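To start, the structure itself, in structure tokens.
Missing here is one protein chain; the remaining ones are kept as they sit in the complex.
The block that comes next holds chain A.
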Amino acid sequence: MNEAFPPVARLAGAVKHYDRLAALDGVDIMLHRGELLALLGPNGAGKSTSISLLLGLVRPDAGCAELFGMDPQRIEARRRIGVMLQSANLPPTLRVGEMLRLTASYYPDPRPLAESAELAGIGDLLKRPYGKLSGGQQRRVQFALALCGRPELLFLDEPTVGMDIDARQKLWAAMRALIAEGCSVVLTTHYLEEAEALAQRVVVLGHGRVLSEGSVDELRAKVALTRIRCVSDLDAEAVAHWPQVASASSIDGRLQVATAAAEHVVRRLLDTDPALRELEVQRAGLAEAFTELTRAPTLQEAA
């Protein structure tokens, strides 16, 4: 079904060099309507360059970047997007309401000012000068500026940096509401739980290439390990030699086992040590999968 719609944003074989360094080395990214795509990757992986190409701020050396099937530098394409960049020093003497009004004036059919403020949770800040706000409040204002034009596509570059947990949760809720309206989102983040909570699809970048693409579950499945933790007197060395156990270690009587067949190993653990306590079984999280993926490709002996 999704394939019938033209993609909202697309990078195809995008290559970008800065001096002789390849920031992007043939990247394909496609984003569909109503979808939240998280771009993950360590610093220097090419996340910001990908976003800059899609925003038309820089031109690809090879390949192409498109918004709504158009050149991103065309204003008709940009009238359909909202942007929150990683760092933007906005004019400190302007009041929040004035900034919202200005940014909304760029769009053909913006949201009412009060609605934008409400969505971003800044209704009480409208009269305050931007420079007098805390870092987290400033980020929320920038979020309001991103959504005030009723965009069909939102670019959020590390949106929750500097926010406390409460503000972050509110922003997540706002993002979900926007997606429910049919808005698409490109999100870059350092917080994996953010991608885990929001993203339908995750693209992991490393060294200017796409390392992995898929749903959060698919990404997790790439590291098909489960961690078992318990308090037990069993010898970690011995457990490590059990079939289907990837690794085992013991610290202060706490045994930790990594395995691809948790049910099997748990049964054997309980059988072998009836005094076993505090059993915990946990699927490897996105964080583990991410670490595995972005590590040097030779170090995949764990799986």
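Note that in this section a contact is a pair of C-beta atoms (placed from the backbone, for glycine too) under 8 Å apart; a residue touches a chain by one contact, two chains touch by 3 or more; residues count from 1.
In this text, contacts and distances are computed from a predicted model.
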| item | value |
| --- | --- |
| Per UniProt record, name of the chain withheld from view ["Transport permease protein", "Membrane protein", "Cell wall polymerase" or "Sarcosine oxidase delta subunit"] | "Transport permease protein" |
| Identified contact with the non-displayed chain, of A:G46, A:P60, A:G121 or A:G149 | A:G149 |
| Identified contact with the non-displayed chain, of A:L85, A:V161, A:A236 or A:A261 | A:L85 |
| Contact footprint on chain A, counting only the chain that is left out | 4-6, 33, 55-57, 75-76, 78-81, 83, 85-91, 93-94, 98-99, 101-103, 105-109, 129, 149, 152, 155 |
